[in-house]
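With one protein chain held back, the other chains of the complex are shown just where they sit.
Naming follows writing order (A and B), and every chain is counted from residue 1.
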Amino acid sequence: MASVTIKNVWKYYGETPAVKDLNIFCPDGSFVSILGPSGCGKSSTMRMLAGLEHISAGDILFDDQRINDLAPKDRDVAMVFENYALYPHKSVFDNIANPLRLRKINETVVKERVTAAATLLEIAHLLNRRPHELSGGQKQRVAIGRAIVREPKLFLFDEPIAHLDAKLRAHMRGEIKHLQRTLGTTMIYVTHDQLEALSMADYIAVMHDGELQQWGTPSEIFNKPVNAWVAGFVGEPAMNFLTCSVTSRGDDVVLRHRNFEIPLLAGQVSQINGSSQGGAVRMGVRPDALSISMERPDDAAIQGEIFVNELLGGDMLVDVSLEDCRVRVKTSPEFAGKPGEPCYLTVNRQKWHVFDSQDGHAYF
Amino acid sequence: MTDTSHMPLVPHDVGTQLFRARSHSVEVEAKPRTEVTERPRSFNPPAPKRYYFYLMAPAIAILAFISLYPFFWLIFLSLQDVDIGGGKWVGIDNYVKLFSDSRFINGWILLLKYSVICLAVQLTVGVMLAVVVNNSRYERFLVTALLMPMMMAPAVAGLLWLFLYNGTFGWYHWILQSLGILGSASILARADTAMIAVIVVDVWQWTPLITLIALAGLKRVPRDQLEANMVDGASPLRNFFSITLPNLYPVLLIAVLLRFMDNFRFIDSLLVLTGGGPGSATKILPVYLFEVAFKFFKLGRGAAIALTLLLVTIILGKILVRVFENPKSGRS
């Protein structure tokens, strides 16, 4: 087990930077997820941690040891690949045993450890099979087995469940999280799926365009996004964004949109700190921070027209047309509005966000 | 419709039709299959079958005339004693005589010896070369240079090497002599070295083919397997033997198959270089057959020899195809 420090790390492919000045500290024993869309540099980061890519600049430390120039075999990490990367010419047993055998571990111990790992992953009955005889989920367990059989300093999981079907993926999320808790080994888990990151990780590093956007616990990432990009990327269904202007109305400071005006809460005014008085901002509000009703509840309510309803079993999503844009609202399945009918939206101002319209940083 | 101009005309798996079963692709599955991308085995053609048989007919007819008909003619010939003048029916006499023909048996032994040594050398050197050339900065240039010998007519290659080996003015002879490996007699003139000489020529001309095949195979060694093994703790050398080589076996098997059959097929350079001599030192079976059929014009006897050669080629082809189709031996 070890903590991982990524210090001012850059990765260039030719002239193109893939990772820009990355700084991350993963505490010992933590489950850290690197989250971002494809091409954001998350896989490059993981590959640099594993030693599969050279580090262009900066340092990576495991505890206090600088590992930049160590070959993968000397780093004592274990990795689960997106495509599992099983050895097709070897049996499941030999696949899992491979890291141990490469370390010349006594064959009785190998047998013991492989069996233990296989039992933990419920694949003990598959040990004599070849990878091509396994289902996707089983292959994935074998790949994990190969990683955990050896008690490494660090686990690296590169989108390990991306190729499984939705149901199995949900199941494996729980399993992997449980596994990490049981083993207590530091884990770095790369994914593009925000749900995976939110549900599994202790800390999430959100990356975009090779840069770290935000580091924090899942709830910080979800509830206090530092900028509009993170806010838009995390959360499903995605956050609604409306361009507004900040103006004064009597004693209040309000967000003014073409068809509504909503006052800021007292504490929020100072956070906007007057700098954007009269200027444009982006208001962000998640679908579950909006409530919808057919009658006007108060003056601050936003009037719109129902565009379409989507029933998602336990929830209902309603797309509402405002004059020049559309927002999405999460409500209960009992909601009875029909497309075309007028409706009213109320914003939960405890849960809304305001972002700078230029650089996107969050005021609150 | 999709943009067909970018459609690859020959995706990797073209090759596998040589071995019928498309599912036993040379290629290792790069991604877990989430959907069926291969065409189902039984399919509805876009037009009635009859139409396709018409299109096929001319080619099949030509092939029947130049392949099937000669094949039966060969069997017919082998049962006769045919000379320039004409033939007389002798039944299986030609075959019976083969068993007591020491040159026939010797021909087989030499053919096997020749093929096996050629292949062993070509495989070793060819794969090493492929590994070195792979991802070299000069790969394109190197591959182009490697192609050269294969473009040369084997008969011309034979003549060129005859010149190089020449005991009085051959440069290679001079080099061998200067290195103290050889005396004044040409390498081709001595019964104990002539076989080496013809093998060297085959190695010169065809090792590049093994290299190119191995190179194509190397490009398809799944990168993530190599990397997984590195993370598991393998050194580069270890990685080569436990990941690269096993992944190469299927293509190398193809290479072996092709080269083995080519050694049976082509005798052009050997015919030019030694003509089977000195004595019978390089008289591998096809050369002996050539002599019997086209020097002494014993076509009946030649037909019998040809049939044994043909039979072994076909069996060999079948066996190797079978081995290849067996999922246990190669990739799934």
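Note that in this section contacts are C-beta pairs under 8 Å (C-beta built on N, C-alpha and C of every residue); 3 or more make two chains touch, one makes a residue touch a chain.
Quick note on the criterion: contacts and distances are computed from a predicted model.
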item	value
Record-based protein name (UniProt) of the chain missing from this complex, from "NADH-quinone oxidoreductase subunit I", "Phenylalanine--tRNA ligase alpha subunit", "Sulfite reductase (NADPH) hemoprotein beta-component" or "Carbohydrate ABC transporter permease"	"Carbohydrate ABC transporter permease"
Full-complex contact with the absent chain, from B:Val127, B:Ile199, B:Ala281 or B:Ala303	B:Ala303
Contact partner of the left-out chain, one of B:Phe71, B:Trp89 or B:Phe241	B:Phe71
Residue ranges of chain B at the interface with the undisplayed chain	1, 4, 7-12, 14-20, 26, 41-43, 45-47, 49, 51-53, 55-56, 58-60, 62-63, 66-71, 73-74, 77, 82, 125, 128-129, 131-133, 135-136, 142, 144-157, 159-164, 168-169, 171, 174, 177-178, 204, 208-209, 212-213, 215-217, 223, 226-227, 230, 235-237, 251, 254-255, 258, 261, 264-268, 271-272, 286, 289-290, 293-294, 299, 302-303, 306-307, 309-310, 313-314, 317-318
Residue ranges of chain A at the interface with the undisplayed chain	13, 18, 39, 43-44, 47, 51-54, 69-72
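Here is the rule we use: only the chains that are shown with their structure count from here on.
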item	value
Between chain A and chain B, centroid-to-centroid distance (C-alpha), Å	54
Chain B residues within the chain A interface of the complex	28-32, 34, 222, 224-225, 227-235, 238, 242-243, 246-247, 327, 331-332
Touch list for chain A against partner chain B, complex	50-52, 71-73, 75, 77-79, 81-89, 98-99, 102-103, 130-133, 136, 139, 146, 156, 163, 165
